[in-house]
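Shown below is the structure under consideration.
So, chain A:
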Amino acid sequence: MSENTEVEVGATMSPENLELLGRVSAALGAEAIIESAQAVGDLVVRVANASWREAAKACRGALGFNYLSFIGGIDWMPAPVVGGEAGDTSSPVQPAEQTYGAAGSAGRFQVFARVASTSVPRSGLTLKVDLDEESPAVDSWVSIYPGADWHERETWEMLGIGFNGHPSLRHLYLPAEFEGNPLRKDFPLLAREVKPWPGLVNVEPMPGEDVEEEAE
Partner candidate 1 sequence: MRSLAVDIWGGWATTLGIKTLIVMGLIPVGALVLGYTFLLKMMSHMQSRLGPMDPGGFHGWYQLIGDGIKFIQKEDIIPEGADKRVFKMAPAIVVLSTFLMFVVLPGGPDFVVAKDLDVGVFYALAVSSLSVIGVLMAGWASSNKYALLGSLRAAAQLIAYELPLVLAVIGVVIQAGTMNLQDIVRFQASGEIFGWDGLGLPLILTQIVGFGLFMIAAQAELSQPPFDMPVAESELVAGYMVEYTGFRFLFFFIGEFGTAFVYAGLAATLFLGGWSVPFIDVDADIMNVVGPLVLFAKIMLVAFLMFWARFTYPRFREDQLQSLAWKWLIPIALANILVTGALKVAF
Partner candidate 2 sequence: MLGAQLLVAENAFFYVIAAVMAYGAIRVVTTNNIVHAALYLVVVLAGGAAQYLLLGQEFVAWVQVIVYIGAVIVLFLFGIMLTRAPMKAEEKLTNDLRGAALIPTGLLAAILATLCLDAFSDKTVDLVSPIRTKAVTSAIFRGYLVPFEVVGVLLLGALIGAVVLARRD
Partner candidate 3 sequence: MPKFEVDPAVHRGLADARLNVEIDNGDMILNLGPQHPATHGTLRLVVRLDGERVVASDVVIGYMHRGYEKLTEYRTYPQITTLINRIDWLSSFANEVPFVHAAEQLMGIEAPPRAEYIRTALTELSRIATFLLFLGEMGLQVGAITPAFYGFRDREYVLNAIESATGGRFHPNFNRIGGLKDDLPWGWIAETRESMRKVLKSCDEFEDLVVSNPIFQKRTRGIGIIPAELGASYGVSGSNLRASGVDWDLRRDGKPYLVYNDLDWKVWTHSDGDSFARYWVRLQETRESARMVLQLLDVMPSGPVMTKVPKIIKVPEGEVWVNTENPLGEMGYYVISKGATGPFRVKIRTASLSNVSIAPWLLRGVYLPDIITVLASLYFILGDIDK
């Protein structure tokens, strides 16, 4: 994990997000923020794993983000190519190398969350945190945002990411006996592997199709 304490300020970041970023680093301490970026108008802040719970406290307290929208996880591992044959467009073909989205990542797993304020219009912040690849885990937010309970259970069962301090980490959607973490990229979607999907072959004609073909 790179301990890059220098906050990178994107040249394209809007004044509102710059202002918000300033408040975030003031509340959280600049050393806790690894990187930040703007994703289509929204501020994304990547915080250090050790500061994850502190980040929630700062959001709920000093920053006034009283509303928890969601907590989820990302597996950045390159998606397996389904179908196999060359030119098969039944499924989207993702890039083969491991790249990271806004604000980057140090490894395969990330947990991200979205908080907002119900009193300030157009407010909100996306937080990301890097996880250890061998035993991915991070502090739980349940004691700060009680709504984190179910979201963390879902992330735990879907991606195998642990949440330290969660009161009862058990399956939310899946049966109690279920083994594996379905949202990991290396968990195969058997239905798709067994039977190819017609996919892009049958694109439905759209209104103004002639125009499009001209455009191409």
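General observations
Quick note on the criterion: a residue touches a chain if its C-beta (ideal position, glycine included) is under 8 Å from a C-beta of that chain, and two chains touch if they have at least 3 such contacts; residues count from 1.
On the choice of candidates, all candidates are chains of the complex that A comes from, given by their letters.
Here the structure is a predicted model, which means the values were calculated and not measured.
Candidates 1, 2 or 3 all come from the same complex, and the one touching chain A there is 3.
On the chain A side of its complex with candidate 3, the touching residues are 39-42, 44, 49, 60, 66-70, 72, 74-75, 79, 82, 89, 91-95, 99, 101-102, 112, 114, 118-119, 121-122, 124, 126, 132, 135-137, 144-147, 149-151, 156, 158, 162-164, 166, 168-176, 182-183, 185, 187, 189, 192, 197, 199-200, 203-204, 206-209, 211-213, 215-216.
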